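The structure under discussion appears below in the form of structure tokens.
A single protein chain has been omitted from the complex, and every remaining protein chain is retained in its original position.
Right after this comes chain A.
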Amino acid sequence: MKKLNLLLTMLLTLTVILSACGTNGDSSEGQKDCEPDSSAIKAGIVTDEGGVDDKSFNQSAWEGLKAYGEEYCLDKDEMYGYAQSNQDSEYESNLTRLTQQDYELIFGIGFKLKDAVQTVASQNPDTKYALVDDVAEGDNVASVTFKEHQGSFLVGVAAALKSETGKVGFVGGIDSPLINKFEAGYVAGVKSVDPSIEVDVRYAESFSDAGKGRQIAKSMYDSNVDVIYHAAGGAGNGVFTEAKDIKAGDSEANVWVIGVDRDQYEEGSVDDSNVTLTSMVKRVDVAVQDVIKRTIEGNFPGGEVLEYGLADGGISVADTNEEAYTDEIASKVKEWKEKIQNGDVEVPQTREELEGFVSNLE
């Protein structure tokens, strides 16, 4: 019996701890000196485990929602708010909770929420939902995706201009159509600047194993690669630790990392320098605000797949590291950006399209 009691106690402790995570104690700010806009709708987001301060996707989405709240002079939790999921099993209950609280438009942040969004949306046909970063089915669900290949193309241009050795690298998370999009865009960008530059493409087959990420980065830098673009989430941390270790040992070393999803400038900081050349930034905040605006105007894009790219500001390239990301690179990147927007350049999204793209260059 004692055994059982003890295990129960342990499980209880765990439950208490986990459920304690769920409460978020943001108190609302002071009085406002404006009147809420009557056309506004009640909008909310459901995050994944990262929470609204993960400095990534969720945070960006929350910032978009907050900006909407300020623009329309709304009260937090009254007209806009968020629910944080602490484990996979909470997605559905959080979506349902917001639905019951009469939210009119609810965003699911991240592809992990796909199934939950589809289930809850089919149960509540009168509420509008939007899934960020994947495609969901249902007439009351809008799918928000990004043209990652365009941004990857531009950072590829930057990598090619920065490289002195003529060799650059790409570290992907899991070899999948989504990450192949990053790869294809990046390689195309590099080759557009100089077809003779070699691109070493490898996959960590994990989005969390920093050990593998670091080993891959090490073998790349060992073989004279000097710029690595990672699209590998937590495994990409290993790319940063390796580059920073090289930089810490030799401050003159020419090693660079290109970040992904958000501006990863802070991750690259080592002593007085920084190894982050630039980052391919997905502006979830822009997308969130746009979907809300459309809904207010009565044009909720239910059942549609929205693709945000360079043209609408949904994708951008970070220029925080002014020392490394020189004016010359910046102006070249801008040139290519215009070419993409004009339609002069059609950025490949798959390996097959990339082959055609590269053979056209020669």
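In this text, contacts are C-beta pairs under 8 Å (C-beta built on N, C-alpha and C of every residue); 3 or more make two chains touch, one makes a residue touch a chain; residues count from 1.
The rule we apply is simple: contacts and distances are computed from a predicted model.
For the chain of the complex excluded from view, the name given in UniProt is "ABC transporter permease" [choices: "ABC transporter permease", "RNA polymerase sigma factor", "Glycosyltransferase family 2 protein" or "Meckel syndrome type 1 protein"]. Of the listed positions A:Asp54, A:Asp115 or A:Glu307, the one in contact with the omitted chain in the full complex is A:Asp54. The residue touching the chain not shown here, chosen from A:Asn140, A:Gln215 or A:Thr350, is A:Gln215. Checked against the hidden chain, the listed residues A:Lys162, A:Lys181 or A:Arg202 yield one contact partner: A:Arg202.
Seen across the whole complex, the unshown chain contacts chain A at 2-3, 6-7, 10-11, 13-14, 17-18, 20-21, 49-51, 53-55, 86, 200, 202-203, 205-216, 218-219, 222-223, 234, 237-238, 240-241, 244-245, 248-249, 266-267, 269-271.
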